[in-house]
Structures are given as C-alpha cells and as structure tokens.
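Excluded from the complex is one protein chain; the other protein chains are retained at their positions.
== chain A ==
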Amino acid sequence: MNIFKRHLTALAVSAALMPTAAVQAGEVEVLHWWTAGGEARAAAALKQMMEEQGHTWKDFAVAGGGGEAAMTVLKTRAVSGNPPAAAQIKGLDIREWAELGFLTSLDSVAESENWDQLIPPMISDVMKYEGEYVAVPVNVHRVNWLWVNPDVMEDAGVEIPTTLDEFFEVADKLKAEGYIPLAHGGQPWQDATVFDAVALAQLGPEDYRKAFVDHDMDVINSEKMEEVFSQFARVMSYVDDDAAGRDWNTATGMVIRGEAAMQIMGDWAKGEFTAAELTPGEDYLCAPAPGTAGQFTFNVDSFAMFSLTEDEDIKAQKDLARTILEPEFQTLFNQNKGSIPVRTDMDMGAFDTCAQASMETFRSSAEDGGLVPSFSHGLATTSYIQGQIFDVVTNFVNSNNPDPAKTTDQLAAAIQSAM
C-alpha cells in the first residue's frame, strides 16, 4: 500500500513542479455502468448539466457484469496514476479505496452545501472516510419491498401479508389456487436479497445491525439466527422448482403475467413494471416485505471522487459533486431509475406512489432507527464477508436437506474466517 502512496506523492510533486497549464475549462471524467434504459437517460442528464456549467464531460462507461468489468478497468487506471475524476463505487468499497489513498476530500463542497443536514447520518457515514466526505450519494434504493400482482391476490381471495405468518397463510392459499406464491430467481445475490428481508423481519433492525454490520457473534451464532434460517427455508419453499439461475427481471415478469403472485426485490423492479406500462397502486402494488413495515433496508449508489492534479479539473469535480445532490438532478435521475432522492428535504410530488411511500418510510426510519444498510448489496460489510454470507445462504437454499442449526454454525465460521 505504501507503494501507491509513494506513487501518488511522486505524481503530486511532479505536477507541482510543472509550469501552470494554460487556463481551460475543467474536464470531468466519470466511470459508470449506467448504459441501458432509464439509467442511460439519467447519465445523459448529468452530462448536460455539467456542460451547462462550462465543463467538458468525458464519458467512461464500461458496461457489463454489474460493474465488475468497470472495476477491473478502474484498478488499472488508478494504479497507473491516471484515475478518472469520479467512479461509481458503493458501500464499503469506498472505504477500501480511501484507505489506499486514492480518494480526495469533498469537505469544502459538503460544508457550503450543508450535506450533513441533507443526508441522514446512516448514509453519510458510508460516504465518509476518517470524518471527511470522499464520495457523493446519488440515490437510495429500498431493498425490502414486496411486489404484488393484485389480480392474482383477488382471485385467490387473499390480502397482502404484513407478517411472515400471514405470508405463509396467504402463500398456502395461492398455492392451492395453482399460482406460484413467490417469484424468485435462484442466483446467490437474489437468495441473499430475500434472506436480507427475512432476517430483518425476524431479528429487528438492532440485531440485524449487530449481525451484519458489527458481526457480533452473540447474534450470528444464536438461536435467533437459527430461527431466521428456518423461516427463510419456509419462505423459499413457496418458490417454484425451476428458479435456479433465473434472472430477477424474468421473475418480475412472472408477477406481471400473473403466473406468480409476489416477489421480494428492491425497487429497481419498478423499471420492469414501468416498461410493461403498468401503473403502481392499480396494476401492481408495492408493500414492505412481510414483517418489515416501517423499516428500510437501503442500497445507495454513489460516486467516489479521486485525487486529481489539475486545478480546473478539481473545480469541475467539485461542481459535479454539488450538481449530483441538487434537487433538479435528484428528481430527474431517481424518476428514471426507480429509486428515491438521497436528500430528505425533497418535494416528492413528481414521484409515483411507491416512491412516495418509500420516501416516507425513509424519513421516519432515519428518525426511529429502522434504517439499516443492506448486507446483500454491499452497504453493510466488505465484499469478502458479503461473499462468504452469500455462499452459506445460497448453499442452504439449494441444499436437499437444509439444516438451520448446522447452517448457523457455518455462517459464524464463514464470517469469522473473513474478518
């Protein structure tokens, strides 16, 4: 790690010795993987806003692999001393980049724009390293949503379940009517997304945080966790047999077509419903995942800002950071992406009912402590520990004779080995 720091110092020194460059508009290079649909439109809007402020926008879009490909390119660029101004990095990865000394402080912008007042502390903590902002949050996704097809529910004569016990009752009735109660794709991250919701319902926000943020072994290796696993197994028993390897949007399609009644998925699922020209609240319903009403599992996309050398570019970078959090961009971007603004002071009039409900819970849970980072989306823990949990959870789901007690031990061992 010292090598990189030395490298950067060398770069900084050489830059200082260079004659001052001729005055030019700043260039801001942004690494992102918003290349499709509403996301691409959102990125284009940001580009336009930056250009209106007189800066040059250099697009550095790397599609594919949920950002894996982009990360590989970013590592190469950063190590060779030529990082982009901003890169789409989220969750605990921000801290890892900051520890290596690549990121720059945004505190001057944060102070003048009063970020600490705008962003709930749970989220600004993720954006900070050693007390200074090094990244800007773009949006907030709620992960613990239940997406419901109302026609199917009506046909089976059931209401939206609000607790896990109700969910089991409702699911039994749906099954008897010949519907698939829960649409799901058997991929590790989707298994973890459902587990995330069940764990929150079963443990409550406090123990959830202890288990997945602090990795408190008293919670992880406990009977409570065993109970989480047995409830989780019960929830997963309402998934059809062919779920293995299915993509999340295919599962959403099953809800849209009325083959399945419900899906537990983050609010990016809304994009699929919108693409099918359905209206929230009428053609499809959004409700908190069973047992998690009033609680909010957040998944925040963010841009980490890298250390640059040219003054004009640094100015452009700061302008980018400011623009991202401005209400205009927040509204435009989040309407396209299905998420909600990260600022709690926004007027939600222009958003649909699901986003309004999401914002309401976001505000109230930020007050009463029901706001928790989603471990299944990298907001609660490092990618290594997250991966270890994924392995245990997905192995449990796909095991032919799942054993909650044994799996709890495995979970504890897996987390321990990665700490």
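A few notes on this one:
The definition used in the following text is that a contact is a pair of C-beta atoms (placed from the backbone, for glycine too) under 8 Å apart; a residue touches a chain by one contact, two chains touch by 3 or more; residues count from 1.
Just so it is clear, contacts and distances are computed from a predicted model.
The subunit not displayed here is recorded in UniProt as "Sugar ABC transporter permease", chosen from "Sugar ABC transporter permease", "Peptidase M1 membrane alanine aminopeptidase domain-containing protein", "Ligase-associated DNA damage response DEXH box helicase" or "Sarcosine oxidase subunit delta".
Between the chain not shown and the residues A:E130, A:D242 or A:D345, the one that touches is A:D242. Only one of A:T72, A:S237 or A:T279 touches the absent chain when the whole complex is considered: A:T72.
From the options A:Q187, A:Q263, A:T361 or A:T408, the residue with contact to the chain not on display is A:Q187.
Within the complete assembly, A:G387 is the residue of A:P150, A:G281, A:G387 or A:P404 that touches the hidden chain. Contact residues of chain A toward the unshown chain are 1, 3-4, 68, 71-72, 75, 78-79, 93, 96, 100, 186-188, 191, 240-245, 382-384, 386-387, 391, 394-395, 397-400, 410, 417.
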